[in-house]
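This report refers to the structure that appears directly beneath it.
Every protein chain of the complex appears in place save one, which is left out.
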Amino acid sequence: MQNRLIAALTSRSGLGAMLLFAAAAVTFSEVSRLRLGTPASMGPGYFPALLGGLFVLFGVMLLAEGWRNPGQRVNFGRLRPVIYLLGAIILFGMLYPVLGGGIAIAVLVTVSAMAEPGRSWQEIALLVVTVIVMIWVIFVLALGLQLTMLPPWIRT
Amino acid sequence: MIDNLLLGFQVALSWDTLMFCFIGVSIGMFIGVLPGVGPLAAISLLLPLTYYIAATDALIMLAGIYYGAQYGGSVASILLRLPGTASSAVVCMDGYEMTKNGRAGAALFLSAVASFVGGSIGILLMAGFAPALAAFALRFGSQEYFLLMALGLIAASTLSEGSATRGLAMVVLGVLLGIVGLDTTSGTMRFVYGQFELMDGISLVASAMGLFGLSEILSNIGRSERTRPMHKVTLRSMIPTRTEMRDSWPAIWRGSAIGSFFGALPGTGSTIASFFSYATEKKVARNRARIGQGIVEGVAGPEAANNAAAQTAFIPTLTLGVPGDAVMALLLGAMIVHGVNPGPQMLTNTPEMFWGLVASFWLGNLILLVFNIPMIGLWVSMLRISYRLLYPAILVLVVIGTYSIRYSVFDIYQLLAFGFLGYILRLLDFPAAPLVLGLVLGPLMEENFRRSLMLSDGDFTTFLTRPISAVLFACIVLVLLAQVVAPLLRLWRGKTHDVRNDTHQ
């Protein structure tokens, strides 16, 4: 019984239910500071409160599904590439305003390329150069978007 | 009307004008292919240059960017599951599945044909009935908008395959994300947490690119064997089979009708049109049992719809002087700067401008079709580039494209968050499409519901007493009934034979 409960909670549907309960918690914590109003004259909190209720409802339904099929497990795959890719984007967001597009793109390409093992540095360098040139040609040269490619100390 | 169209073609077929039309649609298509970079950016960049050319040429070129982008938008969606524009998120579903099945060329071909037919029908309606359509659109008030959005959410609640609970949960999550920001009705910030960037709400493009495009990369490089196709590109694989063509046509007609309708309604447009078309195909397409697994109707319908909508969106702008979306507002601004005054008098005061535009739209669509077909081979051959080399470049394109929407690093983090969310949702077997639908329709539904009751001073019968709202209400009841009755019916018929295998393969 207890094993089945744990299996149900950690099954694909069970974890899905957790996600929905988390969404419900976020929703209700925000709703608590909003005015509710009445159906005929809804305040800003009324609609989100309804959504929060629906999250709970669907969460319970998914839990029941998990109870019935505790065997459906989540295949998490390998975490390394996901962390590398997301990290690469965060690095870009932090570096771009400070160092400009050229360096930030180089970092983005390098880190994301490293998500897959077994690359030579020549391959990565070639990728970096190609992508920077491509971005410069498309976004700066052709479209004239407001992208600063050079780092600040070279700019002026 | 024939005289008017002749006048229009006289204007549009002059060499200069034709050239500007060509430039416009080419830029539009190029922009559409690039993820994140929308027609808004391209039009605002070209706007200052157009001050030096004739008003008609300028507008024909700028308008070309607008509808040209719809053509290009589907390319990255079909090949890479990367929606270049929000309206092409829908095509990701069956389009990318077709690519996985080795039918990328056919999907692109069908998408070009559907786009052309949809666009042409939108233009025909515009030529024949622009004032009437505008008058009809004005009969849609807040009540009708609310019911329409509710109908869309209900009809599409089972947008993708799999458990209905999961689909519905994602619709609700989408609606919740959709209401983030400043509440129009009360002026209250919701779920903003002190971030000014969130005041305008979640970025539709960043969320669609994150949920579809970025999450696809995240799942692909996580695995040793790729889900990405490596089929040989032959001429045969680029042309739809006779069966594929036959199945597509009804979807194209339906999509065109749906798109023309939503385009003419101010405040809705290509994105909503393509979702409604997809929801319709899910219910009525010949291959509906396999929707989401790469059926042609799932590409042809929405593509026809978003292109038809891109054309009829000019109706409220030109005949009422009221733009339906941000890009139209920009085009309207361009017209005013050029001394053209869109509005009810435009047809009588400057007929050569109106009919010149209409004629140029059709020529532009023709150019797009003629240039798209030979491009298919080139696009498909891009699939032969090793994914190892391709994905870092795609990642950079997506990040830069997202940044360029409003030059905000915050939007890059939105993209990241949605990419991660999309990845988690995949692991947990939640479909992403209903989430995007909720994101698009949810805020409109809430806003119009609350406004309806403000207008009626709290009287709920306002949703029934107006003629169009009564019809929409009846539709909602019918759809709800169908969703309850059909499974029961299937259950009863299932005793004799399995209906799921009954549908045509």
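Letters A and B mark the chains as written, and numbering starts fresh at 1 in each.
Going forward, contacts are C-beta pairs under 8 Å (C-beta built on N, C-alpha and C of every residue); 3 or more make two chains touch, one makes a residue touch a chain.
Criterion: contacts and distances are computed from a predicted model.
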Not-shown chain resolves in UniProt (candidates "RNA polymerase sigma factor", "Ferritin-like domain-containing protein", "Tripartite tricarboxylate transporter substrate binding protein" or "Dihydroorotate dehydrogenase") to "Tripartite tricarboxylate transporter substrate binding protein"
Among listed residues B:V113, B:V322, B:V398 or B:A433, the absent chain is touched only by B:V322
Full-complex touch with the removed chain, picking from B:S142, B:S219 or B:S469, is B:S142
Filtering B:N4, B:N101, B:T184 or B:N220 for touch with the omitted chain leaves B:T184
For chain B, residues touching the missing partner are 40-41, 43-45, 47-48, 138-142, 182, 184-189, 194, 196-197, 199-200, 266-267, 316, 320-324, 326, 329-330, 333, 336-337, 339, 341-345, 406-408, 447, 451, 454-455
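Quick note on the criterion: only the chains that are shown with their structure count from here on.
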Whole-Å distance, C-alpha centre of chain A to that of chain B, is 23
Within the complex, chain B is touched by chain A residues 12, 15-16, 19-20, 23, 26-27, 30, 34-35, 39-44, 47-48, 51, 54-55, 58-59, 61-62, 65, 74-79, 81-82, 85-86, 88-90, 92-93, 96-97, 101, 105, 108-109, 112-113, 115-116, 119, 127, 130-131, 134-135, 138-139, 143-147
In the complex, chain B touches chain A at residues 31, 34, 37, 41-42, 45, 163, 165-166, 168-169, 172-173, 175-176, 179, 183, 185-186, 188, 190-191, 217-219, 221-223, 388-389, 391-393, 395-397, 399-400, 403-404, 407, 409, 412-413, 415-416, 419-420, 423-424, 427-430, 446, 449-450, 453-454, 458-460
